[in-house]
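A single protein chain has been removed from this complex, and every other one stays in its place.
Here is chain A:
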Amino acid sequence: MATELVKTEDFRTDDLRTDEMIINMGPQHPATHGVLRLILTLDGEKVKHVEPILGHLHRAQEWQGQNRTWFQYQALIDRVDYLSGMFTSWAMARSCEQLDGITVPPRAEYLRVMVAEMNRISSHLLWLGTYLIDLGAMFGFPFYPFREREKLLDLFEEISGQRMMFNYIRIGGVHRDPKAEWFQKVRKFTEEFPQRVDEYEAIVTENPIFLKRTKGVGILKQSVAKDYGVTGPCIRCSGIPLDLRRTKPYSVYPELKFDVITYDKEGDTWDRYMARILEMRQSNEIIKQCLDMIPAGEIMGKKQMAGMRIKAGEGFAAVESPRGIIGCYVTSTGGEKPFRFRWRNPSFCNLSVLSELLVGSPIADIMAIFGSIDVILPDVDR
């Protein structure tokens, strides 16, 4: 006798017992961009509550800021946000220059902007590659953005000696002056880059699977974002055009023409993806303008010595990194070591909004939402 298939509507559900499940999205996970532990309370597939547990990557950078000399500490902070090390150095340099009254020469300012925008492009390229892997597109897509990223890392290696932890932007200026060939290579990169971004967009932007996974997912309301102190592309996609390069311009940004990518609505994950693609194109334009406008001259405003000191006082300075506002609050007593270095990292503040965004969404959306906030864990834990 052939058994008949039981129809779904004939299942008895009155004796089913449902319960919430607590699952660890453990510290080791290929998609959390670092070591982040998420304790998820799930009802079936829907997330009821999420608690991020931080601190696995805590390396005591603020303690180091009290116990290392000014010269030593500059080399340590690149490692905080390793994908955008130039910006962390720049925040420290700006805050110390403000306190000490050092003027940075114009050539150094242009070099800073150029390498910082190159760093922004390389950070967004890595974000793009890993985001697609998080969503499951493991067919080798990241090797496309990494092709451009390798060119940028070669340029960084020429100018600073390092591929990632540059230690290039120092207090008072920049470390080395590149040769003339370096500028030609950067120009060649900027000429080829828009075409490459078109290639990435051709694969991703109109892709129906990508659209289904990211449209309407993870809508960040403006009031929630303001309450949590979100900055960077996430807040610009929720309707508030806060970009430090335009609202509180520093360095030579007032002389450069570029658009601030902002959407006048409550942004979802697809908007945040698109904003980063457009920001890469804008950064390309900024680099082209800097190449045309860079003057000759010195690159260091005050000679750096191993026992350098900064005048007494306190101050706060911030720059716009690919993730948001990275700020540095420094207190000095004029001694050989800083008194207090407090870092305001964008990933720390943006990650706190995760507990609001994930509630009610299925597990598959966790990675889509988390990846679109663009969090780097060493930046969270310092």
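To be clear about the criterion, contacts are C-beta pairs under 8 Å (C-beta built on N, C-alpha and C of every residue); 3 or more make two chains touch, one makes a residue touch a chain; residues count from 1.
To be clear about the criterion, contacts and distances are computed from a predicted model.
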item	value
Hidden chain of the complex, named as in its UniProt record, picked from "NADH-quinone oxidoreductase subunit C", "Peptidoglycan-associated lipoprotein", "Tol-Pal system protein TolB" or "Sugar ABC transporter permease"	"NADH-quinone oxidoreductase subunit C"
Hidden partner chain, touching residue among A:85, A:218 or A:327	A:327
Touch with the omitted chain, as defined above, among A:39, A:54, A:102 or A:203	A:54
Contacts of chain A with the absent chain, listed as residue ranges	54-55, 58, 60, 62-63, 66, 98-99, 226-229, 231, 235, 240, 242, 247-248, 311-318, 325, 327, 329, 331, 333-336, 340, 342, 344, 348-349, 352, 381-382
